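What you see is the complex with one protein chain gone and the rest in place.
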Amino acid sequence: MKGGWLRIYAIAYLVFLYLPVVLLPLFAFNDGTVMAFPLKGFTTQWFVQLAGIEALHGALLNSLFIALVTASLSVIFGICAARASTRYTFPLKAPIMGAIMVPLVLPEIIVAVSLLVVVVQVFDLPLSAWTVVAGHTLICTPFAIAILSSSFQGLDQSLEEAAIDLGETRWGAFKNIILPLVSPGIVASFLICFTISLDEFIIAFFLTGAEPTLPVYIWSQLRFPTKIPAVMALGTVMLVASLIILSVAEYYRRRGIARVGGTDSGGFL
Amino acid sequence: MSIISLQNIEKHYGDYHALKDVSCEIAEGEFFSLLGPSGCGKTTLLRVIAGFEDVSSGTVLLGGQNMAGVPANKRPTNMVFQSYAIFPHLSVAQNVGFGLRKAKLQPAQMADAINEALEMVGLAGFGERAAHALSGGQRQRVALARALILKPKVLLLDEPLSALDKKMREQMQTELRRLQRQVGITFILVTHDQEEALIMSDRIAVMFEGEIAQVAPPQDLYRRPLTRRVGEFIGVMNFLNARQIDVSDGTVAFDIEGLGEAKVGPDQLPEGARAYLPVVGLRPEAFTIVYEDPKLRSQRIVEGEVLDLSYYGDMTYYEVKLDGASAPVTISMKNLTTRPVLERGTRTLVSWDEGSLVVFAA
Partner (left out) sequence: MTTDARRGLALISPTVVYVLLLLAAPLAAVVTFSFWTQDFLTIDRTLTLNNYREAFTDPIYRTLMLRSLTISGVVTVVTVVLAFPIAYFVSFQVHPSRKALWIFLITIPFWTSYLLRVFLWKVILGFNGVLNSGLLSLGLIDEPITFILYNANAVVITLAHAFAPFTILPIYVALEKIDRSLIEASQDLGESKVTTFFRVTLPLAMPGVIAATLIVFIPTIGDYVTPRLVGGPNGLMIANMIQTQFLKLNNAPMGATLAVLAMCAVTAISLVFVFFNRRYLR
């Protein structure tokens, strides 16, 4: 067998990676509130219960709203920055790009704390979904830039010049040539930002107002053992939803590659 | 009347001086080439004409109109890019018809125009192909059709053949030439391949380091290079030290090392030059290895030794050290069955043609 010891190690590592994930559906369908083996029996009651929790629905809607706005803003900022950095040279380009990417390597708690200080202590504004959006957009934008930069980078600059040469305006060339060609990157970065925002806890924990986001809601439930099976059910639903979103993103990415005749080179991220 | 007039074009990239006082007239219907080594500014000049680069100073006239401030999409020029820049998400027909959107044609007229253009470049029936499913030669043809369909006053081509293999390149050279005669549009071709420029062009501008060194038809360029550098760049040229010994009636006498004294007439001297370089040039074919009795040949015969040779099948190139010369000269001889190829170390007689002497202005 090819690989030998390394392959055995790889499989053991995969077991380690999947260990917690496998437990999620296991306990979600387990007829008991104690998280331990042996399992009790099969039930779908936790899923049914989910449908009746008002607070959860509010948190979910809140999170979806925040994730949508965050992803849209991040993608727009990302397009501006990625396009500027791949197409133009301008003074102080390297330091400017460096500064924009800083949130990528900043511990999230620092982002959370510093925004909290400004919002509450300096401006004395109320916390709300919008403060969370502000924080999430900050950390998602670098991801969007990273993904979009590689899309823009792959474009031959003469494509745009050819369009202008054939009579298009600058904007027309951007709209008709550049945007369609980077659209897979746009979809991918949108979905990644959406997922990051949906899952982000610390910033939301510090900056959320009266309406919690989904992770903040889950956090509040983890203290109560009786609520945990429902949380497991919720986690299972979210995992399935994430995988569906991911498959859609992957589908678009492949289609994008096929459309311009490239060959596939690895997956997402 | 010239379709393009470049007047004192200067271009700076920061500190870098990319185009230095470039002036040149290009006639309507001409096949004009920009030839020069890598980095000399050919692409920059082409992009200045297309409107992709602003000039630092100077004027570009296109059909008599000043192009200052006219963006690329409003200029009557079209470009064939080195990478072809075929839009990968559009079909061949959509690519070719891309520039027609502004013309607001009926769908049927549009289809006709596209088919006609495709036919012209030998791609009839390829319209529905996806752009990425094309070979290099086919992409090149699509790029040509896409530009020519707009009937530009000038077609600009940036090294259009450099991405093709040798065979395809030779085929496209003839085809481009034929196409240019057929449509009668002015073509400006950028190339660093001197052979390509000589084969295809009506006139060639040779550029070095942002400056135009000479503009001339291919034959003149080969036979009468203005500067030593042009002579070196186009084909092979031997340079021999020469001392100027006399001037009278516009005829200059030189004492050339290894060859002796020679007179150069007024029609052979560089125009307008007041002084001449102490060097003369001779192409390899201006020398002949003398096989028969020297008395039957002209008087200009010298002696030398074959130092080295390269055998090319139809031709042989000899490195011959002429007696009294400081460096060997390259001599080309057609191989005939009646002539043996000389061996290394052979002593031989060499005749040379005084009328082929090239003199350079100092």
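We just call them A and B in the order they show up, numbering each chain from 1.
We adopt the following convention: a contact is a pair of C-beta atoms (placed from the backbone, for glycine too) under 8 Å apart; a residue touches a chain by one contact, two chains touch by 3 or more.
All values derive from a computational prediction rather than experimental measurement.
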Seminar exercise, completed: Among the displayed chains, the hidden one touches A
Seminar exercise, completed: Missing-chain contact, candidates A:56, A:111 or A:181, resolves to A:111
Exercise. So which bits of chain A touch the chain we can't see?
Worked result: 2-3, 6-7, 9-10, 13-14, 16-21, 23-24, 27, 34-38, 76-78, 80-81, 83-85, 87-91, 93, 96, 99-100, 102-103, 105-111, 113-118, 121-122, 134-135, 137-138, 141, 145, 195, 199, 201-202, 205-206, 215, 218-219, 222, 231-232, 235, 238-239, 242-243, 246, 264, 266-269
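Operating definition for what follows: only the chains that are shown with their structure count from here on.
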For this session: Find the geometric centre of each of chain A and chain B from their Cα atoms only, then give the gap between the two centres in Å, rounded to an integer.
Result: 56
Seminar exercise, completed: As the complex stands, chain B meets chain A at residues 50, 52, 71-73, 77-79, 81-83, 85, 87-89, 98-99, 101-102, 130-133, 146-147, 150
Exercise. In the complex formed with chain B, which residues of chain A make contact?
Worked result: 156, 158-159, 161-169, 177, 180-181, 259-261
